[in-house]
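Here we show just some of the chains, and they stay where they sit in the whole.
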Amino acid sequence: MSQSANSSINCFRFPIRVYIEDTDAGGIVYHANHIRYMERTRTEWLRASKFDHYWHQQDYNFVVHDIAVKYHRPILMDDLLTVTARVISCKSASFSLQQEIYRDEILLASGLVTIACLSKEMRPRKLPDALKNMILEQLALEQQALENAKLEQAQDN
Amino acid sequence: MSQSANSSINCFRFPIRVYIEDTDAGGIVYHANHIRYMERTRTEWLRASKFDHYWHQQDYNFVVHDIAVKYHRPILMDDLLTVTARVISCKSASFSLQQEIYRDEILLASGLVTIACLSKEMRPRKLPDALKNMILEQLALEQQALENAKLEQAQDN
Amino acid sequence: MSQSANSSINCFRFPIRVYIEDTDAGGIVYHANHIRYMERTRTEWLRASKFDHYWHQQDYNFVVHDIAVKYHRPILMDDLLTVTARVISCKSASFSLQQEIYRDEILLASGLVTIACLSKEMRPRKLPDALKNMILEQLALEQQALENAKLEQAQDN
């Protein structure tokens, strides 16, 4: 795992195996499937935080508002990947995550995704409190970790 | 198109282009995608019969009850396919179709699929009258065509 | 797991989580994805038997020759499935498996699939010895288990 990924206290990690269904005739994983891996990992991140069965409830929807992916190296058939998810910001009706895909220590792809909360009628809706609190807690823990790291570094000098 | 496909009066045909997303690292179309091509063709068969926006309505669902596919030859990147759909039987709450996938005259795959009509509560439900009538009409036309063909053959002898 | 699945000594089991990418607008898993789950499980069955990185080698290909699937009950978002694979017959250039998909003890779908071994030029090719031996061993173990079960039953009477 990269230094930056490791140093993040709120970085969630999920293992994903690549199957032949994920590859294309170029012999590598089709570029839309990186985005599937990232969503699976967000779902598992929520599940690990006790937000089970969460996307697409009765009275609200979570949808991807925008996503940007950089493809650094090809992902291959049979690869055992580690996919990360780390919240980096939170607004009243949306939040953003940084996500990375690794084979061992090698960064294969990275993404930035914003998730919006919508009402049943597909209008922006405030995040549910429980979810918002969990996200703010993760952001606070990370802020704390960053400050501790700075402090340690200052003391070392 | 094969003789048997051509001779069928109620055989619906739909062109489908193969894209790289459909292929796998073996360089050919992944075997689950044949089943997607068959469903696209059933949807277009319904649309051509004025049953637009038909699957998954408010008060009933159509689901695949069973499917059997034979893979005769590999389907390749960039192939322009013809996929057929032909009803072969009809019950009160389900119907069956024969489907074939061709590149020009070459049969690449064939399938037999049964579609069941379910209520919102996922219990068997009678087919809507309009759909049932359309299917019975197609079956009757085919029966007629078969008998005409037999008659012609008898007169030729 | 069903009695028949449990009693089989050579039945491989693999857990698969359902993600939203697997579902369709009907709210259930799209029917082509059952076939993906079955192939993932066959890949893991081979991996567990030390046939790692096996499909689509340099000098031979394994392709699905035919598949038949019965859909018993809908598979839902977030389901944690158990998918099985059990070889039931073996010829010189192909072999067949029975596969089942369960949620806990409930059978959701079952399939019968024949895998053919092809040369690089896409002609039938004898199964590699190591694979054939592994399959024959599994078939023999199962035959043995069935006979033992019969014997026990006879002694019980």
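Here are a few things to note about the model shown:
Labels A, B and C are assigned to the chains in the order they are written; within every chain, residues are numbered from 1.
One rule holds for everything that comes next: contacts are C-beta pairs under 8 Å (C-beta built on N, C-alpha and C of every residue); 3 or more make two chains touch, one makes a residue touch a chain.
None of these values were measured; they are calculated from a predicted model.
The copy number for the entire complex in this file, given 3 shown chains of one sequence, is 4.
Note that only the chains that are shown with their structure count from here on.
Superposition angle, chain B onto chain C, using Cα atoms only: 180 degrees, a multiple of 5 between 0 and 180. Farthest from chain A in terms of Cα centroid separation is B.
Mean C-alpha position of chain B lies 27 Å from that of chain C. The set of chain A residues that touch two or more partner chains comprises 20-21, 77.
Residues of chain C touching chain B in their complex: 25-26, 28, 31-33, 35-36, 39, 55-56, 61, 63-71, 74, 122.
Remark: chain A residues 17, 19-21, 36, 39-40, 43, 52-53, 55-56, 77-78 touch chain C in the complex. Those residues of chain A lying in contact with chain B across their complex are 20-21, 23-28, 30, 32, 77.
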